[in-house]
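Would you mind keeping the following structure in view while I ask a few things?
Shown here: the complex without one of its protein chains, the others still in place.
Right, subunit A next:
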């Protein structure tokens, strides 16, 4: 067993009782990584020397100056910049890139006293659903090493599921926190767009990207979101909305809560086990006093197409900064500046990134702009309106996170469209901008399934309350993969 089976609250109690030190926890993280990461392949860079020294200093801080996350280890997705710790977005084009400042969320982790253990693998530039698009390594699902951990924050979910770290940060543009959280049987929250600063998050699709926490239980997740959320003068899209005490929302009380279940989320394309697990979860919540009603989000089927056009268009613009001039990989043996741009980008980007840059460039071109980009933006308006309408009468919307559990490594790599379809249940929330969480709710063939709880704008507190009530009434979150014990 590992110390990380305990919650933040339990770990703090043990530290206070003198049973544990922060140095012990940091050591535990690196020992777990040494023992398990050869199999899981989650980490791209480790911060061992600095973290170990930091832990020793932190053990000297008086208890009354410590917050609930003080001294606890965390892993950070590799598209979030960390000063002096290599950040690559799992791309060759950023090989060796050493950030010269910290992302706002990293600054906030430091202020909360968290210890950064290292950087976590991902699909290159967060484009993918399996972590197979990393230039460096393919992260494995701790529940079954032949399966993917999901993506793009696959390693952020896998590292927590394997008990290498109790906390991680991911980012979610179309499901990239929730789908891997579901595949790895952990808790992953995509906050409301604007809730968490994106300053220092390498941009993929700026109108959709959002950083969020991945943890083993709901309470830890609530604590971490509270630590990283809030207005940031460095991100003009961060919202000036007060950050509540999320942990205080975990009352266990869902009496009278109005749950909407969209028929589109349980219909065609959704696997029987995923469907059943959601229906059973709804029974649990009904038993706790919530009411459940079927609704319709009629434009759901258009979300996937709208998403790929909009996110790729934004990406084609955002990724134009990678040109080999100021940082990262630079192609050699070129004749002139134009060749340098073209060769650096051709050699530095993987195929999925190139596909999306080209799709985006095409969608934004004269002659196709109205038919693709503008049309997709109009579809986005209709999708958002579906959610606004349902939330007039309901507190949360519930459905599966993903149509199936984790698929096998290599199964979908040659067919972009099948790969994209994995995100069909998570993409609409990014287009609408609403917050959503995935929590464990069942298994199929010993692989975890996720329950998705979607809330109103800036109402993560209600999502956490429902997620926590469900968690406390069930045992799914207590299960750990076999690899947890080591081989």
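Quick notes on this structure:
The working rule: contacts are C-beta pairs under 8 Å (C-beta built on N, C-alpha and C of every residue); 3 or more make two chains touch, one makes a residue touch a chain; residues count from 1.
In this section, contacts and distances are computed from a predicted model.
Looking at the choices "Protocatechuate 3,4-dioxygenase alpha subunit", "NADH-quinone oxidoreductase subunit J", "ABC transporter ATP-binding protein" or "Aspartyl/glutamyl-tRNA(Asn/Gln) amidotransferase subunit C", the name in the UniProt record of the chain not drawn here is "Aspartyl/glutamyl-tRNA(Asn/Gln) amidotransferase subunit C". Contact with the omitted chain, checked across A:43, A:167, A:372 or A:394, is made by A:372.
Set against the missing chain, the residues A:35, A:275 or A:330 yield one that touches it, A:330. The hidden chain makes contact, of the residues A:77, A:380 or A:477, with A:380. Although one chain is not displayed, its contacts with subunit A can still be listed: residues 97-98, 100-101, 193-194, 207, 233, 236-237, 239, 299, 301-302, 304-306, 308-309, 316, 320, 323-328, 330, 334-343, 345-346, 349, 354-355, 357-359, 361-362, 365, 368, 371-372, 374-382, 384, 416-417, 431-433, 457.
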